[in-house]
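A selection of the complex's chains, in situ.
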Amino acid sequence: MTKTQNSSEQKLLKKQKIINDFCITFSTVNGSGSATANTTLMRTFFKMGIPVSGKNIFPSNIQGLPTWYTLRLSEKGYLARVEEDDIVVAMNPSTINKEIEYIVPGGVLFYPDDMKFANTRDDIVCYPMPIRKIIKESEVSPSLKDYISNMVYVGILAQMLGIPIDVIQEALRFHFKNKEKPVNLNMDVIGKSSEWAKENLKKSDPYYVEPMQGNEDWIMSDGNTAGALGSIFGGVQFTAWYPITPASSLAESLHEYIPELRTDLVTGKQTSVIVQAEDELAAIGMAIGAGWGGLRSMTSTSGPGLSLMTEFIGLAYYAEIPVVLWNVQRVGPSTGLPTRTAQGDITFVKFMGHGDTDNIMLFPGSVNECFEFGWKAFDIAERLQTPVVVMSDLDLGMNEWMTPKFIYPDQPIDRGKILWEEDLQKMLDKYQNEFGRYKDLDGDGITYRTLVGNLHPKAAYFTRGTGHDEYAKYTEDPKIWEESLMRIKRKFENGKKYLPKPLTKTNNSKSGIICVGSASFPVEEALDILFAENLSFDYMRIRTVPLHDEVIDFLQSHERIFIVELNRDGQLAQLLTLKAPDEAIKFRNITKVDGLPLTAKWIVNEIRKDEEKK
Amino acid sequence: MVDAEIRTGNENSAGLTRADYRGAPSTLCQGCGHNSISSQIVAACYELGLVPEKIVKFSGIGCSSKSPTYFLNRSFGFNALHGRMPSIALGGLFADITVKGLGVSGDGDTASIGMGQFKHLARRNMPMVYIVENNGVYGLTKGQFSATAEEGLLLKKQGINTYLPVDICLEALVTNASFVARGFAGDPKQLKNLIKAALSHDGLAVLDIISPCVTFHNKENSYHSYLWGKEHEVQLHDIEFVQARDEITIEDFEPGSSKEVSLHDGTVVLMKKLDKDYDPTNRYEALRILEEAERENTLITGLLFVDPNAKTLFDRYSLPDEPLNRLEPSKLRPSIDALEKINQSLFMK
């Protein structure tokens, strides 16, 4: 086969140019080092001002199994997953036959020229790539061969799509922190490949990129990095964690950034400590111990680790200890699909722990909100003296996103009701000269706490998960138990004002759509599609549980409400049902969990199905 | 022995009386070994002149773990979950590294459900005192076998124990705890000195104290009973404790007759030779003596091992002098410029 070999070449060329609005999937073998090539391309598009999003679909394995990386370019700025590919770069012989099927008619296949496969499509353009040959000519060391092979497709794509080589170079410089040697090595292969394509491939597909202004002042980050940075700007002082996908990189980002950002400029000492614990039971225990001692304290985990933290979360709830838990959700139940995304822990976290509990959840809906909730979570946890669970997910947490730049906290750190020696003395002067750790002096259900090291002889108290009175003393008295549990309930009711409110977009429609977290990307895209079809919806993105009254208002003021979420059982819908059962009759559950982020197309289809039923 | 009480009348070097170290009245059974240990903790802290506000108590769940309520009312405390004292203590003590952690656990709490956290605390050499009030049963749940129950033990409810016991000192030793001692609730004098030494050690000090459960497990022929202990105790040495501020007299150091170990704060633990020559700075010796005790069916007590210079968990960090929990918010939040730099570094357009 030479140059373009597709029979329907003429037909395709007639099509109009498609600029900055298509989707490329790279199929590789994991461990083959394609990440550099793929993120370099993503960064290049980003630097060109093209809205771009990347999704990495990878196995729970280190080396040798299929991996897919999809870059979506979207002139209009949509960052959600799409279901079909315009272009496939197929580097994995074991999966190419399947990938061919996912290409849209008129789409493109790039493949290594020595790869054998049965081409079942005559409606796509196929470009062979002489990878082996180019690498051979490039004289790279054998150990780098696999890795550098991926640069060949970067170069060929550059030529075929019209990517400026200097922007690629900029992206590579960024990647290699300006180290000349690797940049040159990679650029050399890219240049040669691009050159080869120019001479040997004839463009017969409609896809092009062009610089635009789609992301001024935006940055690129994954949600875990953002969460870590947000935590650091929120003053995190103690982190205990145990490795687990997809949460590990959050703690690892703390490891990375804390030395620089949290070394005291005067003393040169560290103001934030990280401990890698022996497991999640210990991680949450350490974090709660530190939260109790008066540190802004956190842990991060996912699925199995979350389940292991159940007993301790119950302790923190009842003994009223602030702690922040980042739950980067993956697909459960059980070990499930460790490298796939879901929003499946909502009902579990709500009721986590035996006995009557009720846990606060924050749902960041974007990478920059991961940053924002990173610092806010501590203020909420310390203000309300209770665990705060930040419900991120793998899609948000591990994929690299373009996102508005991080905004410096607009509120001072709120450490809540803490009494040091002098504060305590003032309080004793004012009240009956006795400090009561669990005394509701302000009537808001939130009590005062002293911290370890407070030298006032009346500061000390004894914390326990067993029944205790206002003075933290052990008691089994039925009345006191009931009262203290009811006070905690009151604390949550009153405490809602400290939680981020839901966000709404109104079209004065009779129908509404509700979602949380990263589901907002496909939902917002779906809204636009539906709007274009003259189906308009009001939209609410909920950001916390417990739910604000605004949520009830929204439910009440609409006739039909679609609740879109990435789980089997409609977990958010269940919490909404509990909050406003009278409205539940209006609910339409749009739910799915297969490990992949939702797509606008699927949501639109589901909603249409419901429309048709009407 | 230098006794703070004698020297200063009723007030100790911190200007406090014994009453300042008391806790709430015990609700444990009369005669429970755990109560004797509480008394010796009070005595040791008082005599050392420690400031109670500078001690933080930790425990798990069990009769033993209840006991921190019964001493040091003026100290903060945290009665954690069953088997999870280590993690709570580790996190809690980072809040202010100028306070001393004092943990009390049980054999069930430590060697059954708590095995993992205990071992990892030791591996980290977390600087705190870790007392195991070891009675070979679950007291609070009414007398089931714990993991330290000896093979062949017959208990009312459960019949005969067929498992070999976990030896807490052995476990601490192989996981590199830096201070390992065994005491006996029936030997208060030695116990007090061991507690004092533990409180002065910079690193994890594991004190495995045989502490009979008089209600569920105090049969005379069993390892965890008062009687057996009294009859089979073999002290490794006659242990004494010389505080940094006390003068050491020639007599204390009768050459050849004693070993001394200086702890990080300048205090000295003097171990007068009894029957055997014993070097408590050699971990392997400790393993050997424990094996010997098992073979000879004795209750060996004393300071089995100490390495005063082992790197502690806190040594692995570069922590400020000011307690972390007292840092001003301004020290916790990086500047707006720092964020701008971050944004730039994230390939900002």
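The chains carry the letters A and B, assigned in the order they are written, with residues numbered from 1 in each.
Basically, contacts are C-beta pairs under 8 Å (C-beta built on N, C-alpha and C of every residue); 3 or more make two chains touch, one makes a residue touch a chain.
Computed from a predicted model, the values in this text were never measured in an experiment.
A single instance of every chain kind is placed in view; the whole complex contains them as A x2, B x2.
One rule holds in what follows: only the chains that are shown with their structure count from here on.
Centre to centre, using the average C-alpha position, chain A and chain B are separated by 44 Å. Residues 24, 51-54, 56-57, 68-69, 73-81, 84, 86-96, 98-99, 116-117, 120, 317-321, 323-327, 329, 331-334, 336, 338-339, 342-343, 346-349 of chain B touch chain A in their complex.
Across the complex, chain A meets chain B through its residues 43, 46-47, 49, 171, 174, 215-221, 225, 229, 232-235, 237-238, 240, 257, 261-262, 264, 267-271, 273, 275, 277-279, 281-297, 311-312, 315, 375, 405-406, 408-409, 412-413, 415, 420, 450-457, 459-466, 473-474.
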